[in-house]
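Just one protein chain is left out here, and the rest sit where they should.
Letters are used for the chains, namely A and B, taken in the order the chains are written, and counting of residues starts over at 1 for each.
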Amino acid sequence: MPVNSSHTLLTGITKQDPRAIGRAISVVENNLSDAAEILAGLDPKRIENALVLGITGPPGAGKSTLTSSLISELRRRNKRVGIVAIDPSSPISGGAVLGDRIRMMEHALDKDVVVRSMATRGRLGGLCASAGATVRIMAASGCDVILIETVGVGQSEMDIIRLADITIMVLAPGFGDDIQAMKAGLLEVADFLVVNKYDLPGADALRMEMQQIFVQKEEESNIPRVLETIASENSGIKKLIDSLHSFEAYIETNSIKTKRRHEALDSETLDWIFEILRPRFTEQLKKDSNPQQTDPRIRAQQLIANTPNG
Amino acid sequence: MANQKKYNQWQENELAASLNRFPERKEEFTLHGEAEVPRLAVPVEIDDNYTEHLGFPGQYPYTRGVQPTMYRGRFWTMRQYAGFSSAAESNKRYRYLLDQGTTGLSVAFDLPTQIGYDSDDAMSLGEVGKVGVAIDTLADMEMLFADIPLADISTSMTINSPAIVLLAMYIVVAEKQGVEASKLRGTIQNDVLKEYVARGTYIFPPQPSLGLITDIFQWCSANMPLFNTISISGYHIREAGSTAAQEVAFTLANGITYVQTALDAGLEIDHFARRLAFFFNASSNLLEEVAKFRAARRLWARIMKNRFEAKKPASMMMRFHTQTAGSSLAAQQIDNNIVRVTLQALSAVLGGTQSLHTNSRDEALSLPTEDSVRTALRTQQIIAHESGVADTVDPFAGSYYMEQLTDSIELAAEELIAKIDDSGGVVSCIENGFIKSQIEQASYDYQKEIESGERVIVGVNKFQIDKEEKPELLRVDPKVEDTQVASLQDIRAQRNQNAVDDRLAELKQAADTGANLMEPILGAVREYASLGEICSVLRDVFGEYRD
Partner (left out) sequence: MTTPYRVLIGKPGLDGHDRGAKFIARALRDEGFEVIYTGIRRTAAEIAATAIQEDVDVIGLSSLSGAHLRLFPEVIKELKARGAADIPVLGGGVIPDEDMEALLAAGMKAIFTPGTPAATIIKSFSDACEQ
């Protein structure tokens, strides 16, 4: 493995060199020593201007296919696109099969489509930090739009989705139970609801049901929030992107975007705090090999109090 | 005896009619010239349970076979799948096989042909002529069947997504031999649904693919009545790692989808159902495989009768081809494969197959050599002529275990089919990954058993040897790709380009309007339009499937 200095990687990112971008993401994801230097050297202007979209929904609703269609349309509009595709790691082995790429392979040779598959790695924290850093690296390499794709089932995915400026929830007919279970949580987070596979029976009913839930959101922004697509046929994609851009303008004018960026920054920061502190306290725990205190909460407080600052 | 009446009726009706049409191979079947081998062993008491679950061969629900005398009348068709490199090389192999006593041809196409790419397409790199013969234009097809009288043989073609194009080429070659389409016998695989879950040679999305299949059904039911227009295949589903019950379930679920599509297009069930053929895998668990074939036959008969309300017996009869399991062949101690193939072939015969391909011993290493192919064919001939299993019909019937296993496979398959129905049918289950994930899980579990040693594969994870002699292997000449590309370019230079352009434009128009595409494709093929050119027109109209 060739050694890359953070300087070389930063130059590579600016020049849109795929190797440097991929390598830099690994450095940050694995929290190697150069991570801080790389992140500090990214172009803040580009990061600020990029639009970050979160795409979530139950497995089988067609997220990856929709993502691929969105990429095609964004490329037609001459946007450079980044994709962070997140899949769960196996809780037992820690490994993962990251298969989302399969549906995006038609873009494999397009230099302006940057894809990174990422496993959750069973992290309690850290995932937000890694995904957030990946988004920043992609943005700094000139990506105008960055899509974060996750399976919308767990709390950690909810956290990830908070990184996005705009969140899209993808549903399809035939996911009755999943949808009921998600209504309370993710539907609140979602700005847009996409009823994919609109050619399947039951799609109309699903759209109507969703529209009822979203009626207030639609009225306040005057932008359609429940949209239908057949991603496999690229149908409905143009309208979806137009609506996303209208919504982007809407959240920029009333400072919602700024507020969301602040929230994202907070949750990433908190994540980084855990990431940075964990090794230090792991070290402390090792030293405290024969603990007097057997209550974990009290022990934690004592350890924090006894750990030198800085 | 409670109900001998039904037995007598069968003898007087189905059996008598069959004997009348097809006399048995011998006047009498005996053991050592003494004891007579019964045509059909039956229980002492023929009760309702027997007639409902088993019935007599050639009688609903066909558990015991689709003909009253089965192999006492005629052996199964010994059909060896073959084809490699160029049309000329494959033609030589076919003529060799016909000389050796094979009774039907089975054409293997290379992957570019199966996926609708010309040999000079960038996607074809390295694949031309590798797993089968490369066909670009009618000229290749003419060479493939040179000096083989198409009126006298039946030809099976393993072609799916672009089946309509290869079928058109076959029809035109026959035309040039002076043989009408109505005289042609054979089968095209034409089963695109399993490609999305198991074999991977899809081109278009499922809906337009089903449209092409319906076009073939329609055209052939009017013009090519002796030709089987589809071979609904469980073979590849099993090769991908499914269980026996999954093989039955997913194959029959695909069958249901084809039937429903044809009905929706306005076809009459009893017009086309008899031209549906099936294709199964024969794996090494002999008893399970025999039960699988019997269960599949019964379940299909019930589906056709109850679900689709077919009236003609021929519509309910599942006729199938079998191939021994390629994935069971080991690269170690390859002669062991001859034994595996023997067991597998035996299960197919005991299960009542209509035709059979036996794999060659060296196929885990490369395409088979001529010697290996001969041994594979001899295996079938030994089962037919020496083993005696062909002298009586459905010899396992009535075994407690066999009937239990038949019932349980049928039940498991029925349950899976119901699950697919509930989830919106096969196309939905392809798109949401259900079928694929079921197969993958079964495959993974099976392989894990081998890795852990729980399942013994002789010579692979037990009884290994250190040094093995290297067998002589067949190599496809690497120059085939260049030669094929050159000859395609010659054809392009010689043909009437204006006529080709016109025919392709007509094809595009027909595809845009949803017309039957058989005639426009026949027109294009006659002018030597290439497979890739035709498929590219269709790709533009239908789009491409992405996994």
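Here, a residue touches a chain if its C-beta (ideal position, glycine included) is under 8 Å from a C-beta of that chain, and two chains touch if they have at least 3 such contacts.
In this text the structure is predicted, and so the values were computed from the model without any measurement.
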item: Left-out chain, listing which of the shown chains it touches; value: A, B
item: From B:L473, B:A486 or B:A505, residue that would touch the chain that is not displayed; value: B:L473
item: Given A:V114, A:M210 or A:L244, the one touching the chain that is not displayed; value: A:V114
item: Options B:V389, B:V460 or B:A515, residue touching the unrepresented chain; value: B:V460
item: Options B:V42, B:V66 or B:L111, residue touching the unrepresented chain; value: B:L111
item: Contact set of chain B toward the excluded chain (per top definition); value: 111-112, 114-115, 117, 122-127, 130-131, 195, 198-201, 239-241, 327, 330-332, 364-367, 440, 443-444, 447, 451, 457, 460-461, 470, 473, 475-476, 478, 547
item: On chain A, residues whose C-beta touches the chain left out of the figure; value: 1-2, 18-19, 21-23, 25-26, 30, 89-90, 92-99, 101-102, 105, 108-109, 114-117, 119, 121
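To be clear about the criterion, only the chains that are shown with their structure count from here on.
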item: Residue numbers on chain B that touch chain A, as the complex places them; value: 205, 423-424, 428, 431-433, 543, 546-547
item: Chain B contact footprint on chain A (complex, rising order); value: 60, 62, 65, 68, 102-103, 105-106, 174, 197, 200-201, 232-233
